[in-house]
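With one protein chain removed, the remaining protein chains of the complex are shown where they sit.
And then chain A:
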Amino acid sequence: MNVGSRRLVGVTAERATHVSSTDFPGHYPDEDHSWDLSIFKSNLKVEVQRLSNRSIEFDIVGVDASIANAFRRIMIAEVPTVAAERVYIFNNTSVIQDEVLAHRVGLVPLNVDPRHLDMKADVDDSGTDRDTIIFKAHVLCERNPKAPKGSEDPKELYINHEFLSSHLEWQPAGEQAILMKDIKPLNPNIVLAKLRPGQQVDMEIHAIKGVGKDHAKFSPVATASYRLHPNIVITKPIPMHRAEEFKNCFAPGVVVVDKAKKVVKIDPKGMRNDTVTREVLRDPEFSEMVQLSRIRDFFIFNVESESAYAPQEMLPEAIKVLRSKIADIKRSAESLLDIGGDGGDVSMADL
């Protein structure tokens, strides 16, 4: 891969160089760089690399860090999900205090599609079937009369020795029974409290739609991160007797040693997996033979969904949120046009 030097962030032993982007009008003489949608589109590359049931890896090439970072921040903090917000505890004789138990219930990811629910205008309003999902949980721990003699395993000794996320029972309200199906926690095996004979938990849980910036329990992702694509260039031939040493300075698959042709090469496909540890720069001989960098506009996103959204839905949802934010600001800014304008008095806030 041959990348223009303007697109590279240099990585040297002690510092990163050429960190800021320079693609602004006025930066280079006789070059335009003003916003042009068709140029942007022709440079833009978005490619899904790996997809599983829980996570996705995709590349966005040709955007600025401020845009990639906006997508990342929105996925974490502003894509809405549904989580328990109010927990009404009728009885709790477990060793976990009410407020701690309520907090643990709040963190349980639910399989409710947030697109089916409205955001509550005010959390203190009484809920409706359009904005609140209700669960009940009633668990009583008892001794197991059929426990094998001499057993010390709580699983055998007791019935319901754990209060699990699977104990949350959905209570469909109003039209929810038609609109939704099989609402439950995404993971049935989360232990919320341990119980012993005679202890019980009885509660009603109201789940609402919210965003991660209010509380992390509403965040739809476990991780949403990006890294810049590494770029490794061998500038002088690596001596064959040190090839293995050189290879071990990088992540597996990055360096290919061709013993027949007696050359050491960088595998362009394997390069993306390098972690850019700069181990190679610690060797005085190697440090003269290689140039390390990262590509400034090549973002490798890694997103793990921990919500009702499939991992491949996360970026479109983030873009939806970003576009609605833009529309909000635009509407408000357009209303300023009437009062502003040429010669007219500007209505300025006393800020």
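Note that in this section contacts are C-beta pairs under 8 Å (C-beta built on N, C-alpha and C of every residue); 3 or more make two chains touch, one makes a residue touch a chain; residues count from 1.
By our rule, contacts and distances are computed from a predicted model.
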item	value
The complex's invisible chain, by UniProt name, from "AP-3 complex subunit delta", "Protein MAK10 homolog", "RBP11-like subunits of RNA polymerase" or "UV-stimulated scaffold protein A C-terminal domain-containing protein"	"RBP11-like subunits of RNA polymerase"
Options A:49, A:91, A:171 or A:277, residue touching the unrepresented chain	A:49
Of A:18, A:73, A:138 or A:184, the residue in touch with the unshown chain	A:73
Interface with the unshown chain - residue positions in chain A	24-26, 32-35, 37, 40-41, 44-55, 58, 60, 63-64, 66-67, 69-71, 73-74, 77-78, 121-122, 187, 213, 312, 315-316, 319, 322-323, 325-334, 336-337, 340-351
